[in-house]
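Shown here: the complex without one of its protein chains, the others still in place.
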Amino acid sequence: MMNNLNKDKFDNIKTKKSLIIGLSLIFFGFVIYLFFGLGVEGQATFRLSRPTDPFALPNLILPAHSFIGLSALLIAFFGGRIIIKAPKNFTIFMALSFFLAIAAFLVWATAGKSFSLTGMLQATVVRAVPIALAAMAGIMCERVAVINIGIEGMLLAGAFAGALFGSIFGNLIGLILAILVGGGFGFILAALVVTFRVDQIIAGVAINIFVLGITSFLTNHLLKSNPELNDAPIFKSIHIPFLSEIPVLGSVFFKQNIFVYFCIFIVLISTYYLFKTAYGLRARAVGEHPKAAETLGISVIKTRFNHVIMGGMIAGFGGAWFTLGSVGRFDEGMTGGRGFIGLAAMIFGRWHPVGALFAALLFGFADSLQQKLAILRTPIPSEFLAMAPYLVTIIVVAGIVGNAKPPQAIGKAYVKEN
Amino acid sequence: MKLKLNEISKSFGPVKANSDINLTVDCGEILGLLGENGAGKTTLMNILTGLYKPDSGSILIDSQLKEFHNPREANKNGVGMVHQHFMLVPVFSVTENIILGAEPTTIFNKIDLTNAKEKVLKISSEYNLDVDPDQLIEKLPVGIQQRVEIIKILFRDAEILIFDEPTAVLTPQEVIEFFAIIKNLKKAGKAIVFITHKLHEVLEVCDRINVLRSGKIVGEELPKKTNNKKLAELMVGRKVNLKTSRQIVEKGEVLLEVNNLSILSENKEPLLSNLDVKLHKNEILGIAGVQGNGQTEFIEALTGLRKISSGKISYFGKECKNFSPRKIHQLGVRHIPEDRQKQGLIGDFSLTENIILNTYYEKKFSNNIALNWSNAKKEAKRIIEKFDVRTNSEEIIADKLSGGNQQKLLIGREMSRSINLLIASQPTRGVDVGSIEYIHNQIVMARNKGIGVLLNSTELDEIIALSDRIIVFYEGRVIAEFPSNADPNIIGLAMAGVN
Partner (left out) sequence: MKFFIYLSNYFSNRETIQEIILIPVIATLLAIFLGLLLLIVSGSSTQIALTALVALFTGSFGSLSAISETLTAATPLIFAALGIAVGFRAGLFNIGAEGQIILGGMAAVAIGFSFQLPFFLHLLFLLLAGALLGACYAFISGWLKATTGAHEVITTIMLNLIAYRLLDFFLRMPAIQKEGRNDPISKSIFETAELPRILNYLDPNLRVHMGFIIAIIAVTFVYWLIFHTTIGYEFRAVGKNLDASKYGGINSSMTIIVAMSLAGLLAGLAGATQISGILGRATPGFSAGIGFDAIAVALLGRAHPIGVLFSSILFGALIAGGRAMQVSADVSLDLITVIQALIIIFIAAPILIRKLFPWVFK
């Protein structure tokens, strides 16, 4: 029951907010034109397929100046629309503006040159994989209310195990052992936080430092002197018949290696598991209200152990991507913060596997963008481009966290009384 | 089924929570278990439901010896418990909460929701427990949540039902409905244990009453052959003065005036709508209402802890716009928060450190940069002595004090300095009877000295015993106002939203 006075007040707040957002969008459009639109000449050529493809698409050619001008104008238009109409939900306009800004940026960077759009999208998917897997590992743990800051370390351990065992036993066994090593660290984390009630963040940080130390130590002591132990056969990409021949989409989704396919599989299966099955229901109950679960005969301790180990195994699999899925050799600290970015993706995706996957694709995009733009030789120093995924992470964590609700019992040790 | 407890004992460290407890409940019987906070009622029931293991003694069901290692085993043997703090997952639906841990499944462990819902509806109609199986728990009023809890244990075929302080969160009307429900259950042949500290409730609904004090059963009574006074003395162990003496004092000028106050939540839903409240000198204004009807937000707004959306709050004739808690404190407004461990005290700080929590920056305790610990210590000693806080040092941490002593420390801190207005929220929650008497007397004395008191309590008895005027909160509005001598039943109706 909201009476008139309250409603006026409510509208007031709403218009004030839309005014701010609208004005900043207009300003944003202006800035985009100023930075990218002014003085830009020529056409931007985006290649959509290779000439050898069975169904080759023509190149996408955009006149740089007019495209950037148009994008900037559209962003400003959205801003004006938000101010005038004060719609309830402006997320869609903000997302569109963001998209246009990225497009304008790409066109500016490509002006007068040619750039493979399909190649970048393919790289986006590839680079999203470890982030998405880290996020899935995070979801498994956080859904049972265990914060896993140690995912970075688990990825690193998986990468190392994949390289070492892959070199000895071949890539398949290497992969399996990487998963087991990840699960092992999951077990250690669970033992520390569940059994010994170590603060979850401290335990995670300790695992990260430990893995960084031990993998670097073994790299220097073992791998440097025996290079044959750091040369694993990688998983080649598998072309899925017919589907892989679809223009653009075929290369992006169906000419990838098993890590991409399994990642999507894990996302689907964990969604089903968490939200449709009895075990999933119990797991979520443990994360939300462990005492309630315990009174119904669900063992909080066992549930937490199982899921943190599962999370560790997923992280181990994700870690193997760095070695068995891409370069075949291990380098010290090669995961480069992907575990933490995965946690940000988890938050952005609101602890839902599908949401986290999309968030991971966004981060993967930022990651591949910096990699591909280096080829185009833009005036932006490569170091700054390399910061893109980290900056996006900070923005996401700062912008989203206020609205997203983690499982209620998160971070708290469960003390079983008796 | 018939339940028998034999010589049950349980200690936590040096504390004997239960010693040599014997009790029996028959099917079709309601046994009242009466005791103060900390008498050992909850411990006993946690033993019975398999959450705790007893140090010695045995549990017999239908004369068969049973041992429960976890709640599931207790469930399997027909024992079910409705906890004082509901064991429900707020973001789950009614059905999900009911089936949790005993889910009907199809292939691949998939939950069979249709089947589950059918079962829920069947129980709900059989025992007259009306619920919507698809609703989320967080959207339901507590009365309905309690029904969900009851269905949850019936879903597990419980024959022995234990209710731990089931009426603590209910309105008087919901209490009446609840009594109807348990009488129904009794008719269906269930054995029921009803744990409470409210005397009139056991007298009204139980067939037999056991009184628990300091972990021991100190008496068994039949409702027809006993009375309030006798039970109270058994429960506390000495003569108790159930009424606080209150002389009539003429109320003075307006100290606090709230006009048209509204607060919106983050999702823009109204938490408080258009409140108008006045508090006078020499007056205790009681806020009655079921928890969660905006009282907490109201007090947070008054004490500067929450931003208001519209309206006006004026102290002593001057409007306070966006005042911080510190500014309001400086006006002589003292606040006893509803949760002393969460808000009022810092459990790991020493008593001295806690004493200066809202005054540490004042001249007496600091020179703007460095703290003056010796003054702080003196102040702590003074308050500990004056307000009868039982401790051997002001250097121990606050967590080490009992609930009653923590509350006395808190009240001492707030009332020992110059004070014009007192806002007291749940001042006696979780406190022993001796401390309750003490705290009530302090509040009445403050009012007699010319202070205005705003008293917020979910215990209607407390409100009626102390207040000069009573307002009732319902869904973020003041729904009714009563004089001190109003009929509790009518106040109860207002608490349930009937105007």
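A and B label the chains in the order they appear, each numbered from 1.
To be clear about the criterion, a residue touches a chain if its C-beta (ideal position, glycine included) is under 8 Å from a C-beta of that chain, and two chains touch if they have at least 3 such contacts.
Not measured: the values here are computed from a predicted model.
Looking at the complete complex, one finds that the omitted chain is in touch with A, B. Which of A:Leu23, A:Leu70, A:Leu218 or A:Ile238 touches the hidden chain is settled by the complete complex: it is A:Leu218. Only one of A:Leu180, A:Ile246, A:Val327 or A:Val397 touches the absent chain when the whole complex is considered: A:Val397. Only one of the listed residues, A:Val198, A:Ile240 or A:Ile264, touches the absent chain: A:Val198. Here the missing chain is touched by one residue of A:Leu74, A:Ile102 or A:Met387, and it is A:Met387. Where subunit B meets the chain that is not shown, the touching residues are 303, 305, 324-326, 329, 335, 337, 342-349, 353, 356-358, 360-361, 366, 368-371, 373, 397. Touch with the hidden chain on the side of subunit A covers residues 147, 149, 192, 196-203, 205-207, 209-210, 212-214, 216-218, 220-222, 336-337, 340, 343-344, 381, 383-384, 386-387, 390-391, 393-394, 397-399, 401-402, 410-412.
Please note the rule applied: only the chains that are shown with their structure count from here on.
Averaged Cα coordinates give subunit A a centre that lies 45 Å from the centre of subunit B. Across the complex, subunit A meets subunit B through its residues 1-3, 5-6, 9-10, 13, 276-279, 281-282, 284-285, 288-289, 291-299, 408, 417-418. Residues 46, 49, 51-53, 70-73, 75, 81, 83, 87-92, 96, 99-103, 105, 108-111, 260, 262, 264, 268, 270, 273-274, 309-310, 475 of subunit B are the ones touching subunit A in the complex.
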